[in-house]
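The complex appears here minus one protein chain, its other protein chains still in place.
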Amino acid sequence: MIAEDYGRLIVQGADRPGIVSSVSTVLAEHGANIVALDQSSSDPSGGRFFQRTVFHLPGLSGRLAELDEVLGQRLTEDLGLTYRLVEAKRHKRVAVLVSKADHCLLDLLWRQRRGELHMSIPMVISNHPDLGDDVRQFGIPFFHVPVEKDHKAAAEKEHLNLLKGNVDLVVLARYMQIVSGEFLDEVGVPVINIHHSFLPAFMGAGPYQRAKERGVKLVGATAHYVTEDLDEGPIIEQDVIRVSHRESAAELQRKGADVERLVLSRAVAWHCDDRVIRDGNTTVVF
Amino acid sequence: MIAEDYGRLIVQGADRPGIVSSVSTVLAEHGANIVALDQSSSDPSGGRFFQRTVFHLPGLSGRLAELDEVLGQRLTEDLGLTYRLVEAKRHKRVAVLVSKADHCLLDLLWRQRRGELHMSIPMVISNHPDLGDDVRQFGIPFFHVPVEKDHKAAAEKEHLNLLKGNVDLVVLARYMQIVSGEFLDEVGVPVINIHHSFLPAFMGAGPYQRAKERGVKLVGATAHYVTEDLDEGPIIEQDVIRVSHRESAAELQRKGADVERLVLSRAVAWHCDDRVIRDGNTTVVF
Amino acid sequence: MIAEDYGRLIVQGADRPGIVSSVSTVLAEHGANIVALDQSSSDPSGGRFFQRTVFHLPGLSGRLAELDEVLGQRLTEDLGLTYRLVEAKRHKRVAVLVSKADHCLLDLLWRQRRGELHMSIPMVISNHPDLGDDVRQFGIPFFHVPVEKDHKAAAEKEHLNLLKGNVDLVVLARYMQIVSGEFLDEVGVPVINIHHSFLPAFMGAGPYQRAKERGVKLVGATAHYVTEDLDEGPIIEQDVIRVSHRESAAELQRKGADVERLVLSRAVAWHCDDRVIRDGNTTVVF
Partner (left out) sequence: MIAEDYGRLIVQGADRPGIVSSVSTVLAEHGANIVALDQSSSDPSGGRFFQRTVFHLPGLSGRLAELDEVLGQRLTEDLGLTYRLVEAKRHKRVAVLVSKADHCLLDLLWRQRRGELHMSIPMVISNHPDLGDDVRQFGIPFFHVPVEKDHKAAAEKEHLNLLKGNVDLVVLARYMQIVSGEFLDEVGVPVINIHHSFLPAFMGAGPYQRAKERGVKLVGATAHYVTEDLDEGPIIEQDVIRVSHRESAAELQRKGADVERLVLSRAVAWHCDDRVIRDGNTTVVF
């Protein structure tokens, strides 16, 4: 599906009759063939409208500007909608931030190498040097940016120097530091985090230990966009695994790691394929 | 979602550019608002096209004939597609055939009573009298049609007398008799069966006993449209449940019953909402 | 497995070497054959010990008193352990408390009628009359005990009159009233509740609405023993089902109902088979 001449059009806004028709007519007028279309309304009357369309249009690269202009007229000016027009062959550039845990990072690097994720990884940044060798064996630059307790702002500034203009997405792959609201404002691209619990259960630190103490029978993981409110951003994906009284907190952590890497990889894959649309503090995932 | 003025339009045929646009434009011209749209192509070039559209159109009942005529022109004559136009408020009439096992039947009756299934149940037919009281307590007619070993054709004739013209779907809810090709031809409506294994594993009789002997770690169930080839029809839905060496074949059967009733109820619900489209010997489920 | 001459022995206490040997030796001395044994320690040193043993002993009923006396000597006096000795054929007597929702109640009644649950149901009590007919069709007494807003104590007193001495377990099958600490003290038997969320997420009222607002991708249910702290008692079983942006809060509730009834039925089945042992605010489930 990812090849020359495929485009994606993401449309959202206030629902009203005729949006699907307008979008598909513009595409048809330009000779594009719709190969996949997902549409959803939050409510049949007065709701919010979301649509993701994948189309094939020979010579797409050369016709993007023209198509964009018509869409701007017909969707934004006439219908008051917002849209994104994306060439599928332009892979998103993704930076990964990690600490010492390797499972989520390795899963992303490996899936990217085998072509499962439609993205490039221009850099991995860590507050610890431990994973440098692993990262560089994949041919990917690794930057060690220590985060001193009282100098977090300095570290974030260094992060911004590395990231700004160079990436389309930042992934916190078990990065054990809280990022500030200033950083989120400045970096200017979405940030995805993996939380090691089934949110909103066990927000904050030590979720496996608290899961053990509470005696839950499933542990989970949650991938979400990062906002200023820790562990409260829009959820992209979640999953769980069964546990019992037999497992210690350390064994819950080990089992949970399998869920974490799977959930994060799915969320990143979907984001890179423009399948995820934010809707307030929730997401539409097509 | 099931109320006055909602319609569903199911379109399928050879894929070509402009189908989505044609469909949505016809609907927009009539003032219909698309509230849900699913579209799929079996292949980006030369594939088969499938689309399910739910729309809201004030005064739908009175405008069906007119809409149907335009669709016939624009979709069938111009584009060579087949389509079905359905009013959501017209519930499908579903006959359930059972033998002695009650779990699938009761799940259907109960979900229908609580409004989860958009269907009516004009009759339950059984080759045993055992479940008559249960069925009639739901206010539904129960017909006992014994099936004698050498007089199956007579029984099927009686079934056809009861069913023809009266139902839109026949559901075999653990009906322990093979239905003939003649019956399928004659009855003229789709027939859904629940098979008590994860097909194509354990086709035929005694799947739980054979699952126990093979030592599988999951048992499952499969809902499929019935064709002349036993257990080989298009699959609508499947699911599984974990088992271990601890369970006997009888206990596999008990655990599997929970999967059977869930899988069958889902398949029937989706069929009644026109979510299932046959594609050769497989299905598209929107 | 449930038949004449089968017994269950549940042992718990501070772990120390030799407990398994003592238990199995006492049973062997009496000619009992162990047919299933589960054992667990919370920690290899200084932990808590749990064991569930199922054994076959010809003439068990006539030998219970004698076996009990020896166990009291060898397990309680010599090793400081507590134990329960149970005849498998003595089904637990279970009262079900409900309000208006029928899904959990009917699942219990069906399974009990089918022989899946090793229990009897001497009564169903409700604060609404709605489910009376359904219950009585199973041949089970239904008592309507209205709960007036300012006279909850009076209703609880009536509950206690009905329950005390007559039941071994109380199940709250979506009973929409909080039970008091006094009631729990007085009733003298375990009380199991089904909460319609994956605890500790969405404790309290309106979990499906809050799940919709938070945008979770799975909804769940939790069966737990009731304590004075609402929704904080020891968890017996939990499960989840996948949801998406497409479902409204009402549809989450409908999907969740399938999980609720499955989770509650499993928890009740396990309790009735003496598979659940409380360990502080958690459970060991064998």
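So that you can tell them apart, the chains are marked A, B and C in the order they are listed, and the count of residues begins at 1 in each.
Keep in mind that, in the parts below, contacts are C-beta pairs under 8 Å (C-beta built on N, C-alpha and C of every residue); 3 or more make two chains touch, one makes a residue touch a chain.
Predicted model, so just to flag it, every value in this text is computed and none were measured.
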item: Chains still shown that are in contact with the chain withheld from the display; value: A, B, C
item: Hidden partner chain, touching residue among C:D38, C:E158 or C:E251; value: C:D38
item: Residue of A:H103, A:K152 or A:R278 touching the missing chain in the full complex; value: A:H103
item: Positions on chain C contacted by the hidden chain, ascending; value: 1, 15-21, 24-25, 27-28, 31-41, 44-45, 56
item: Residues belonging to chain B that touch the chain removed from view; value: 40, 42, 198-202, 213-218, 220, 234-240, 244-246, 279, 281-285
item: Residue ranges of chain A at the interface with the undisplayed chain; value: 102-103, 106, 110, 114, 116, 137, 246, 254, 258, 262
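One rule holds for everything that comes next: only the chains that are shown with their structure count from here on.
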item: Interchain centroid distance [CA atoms averaged], chain A/chain B, Å; value: 37
item: Centre-to-centre distance between chain C and chain A (centres being mean Cα positions), rounded to whole Å; value: 42
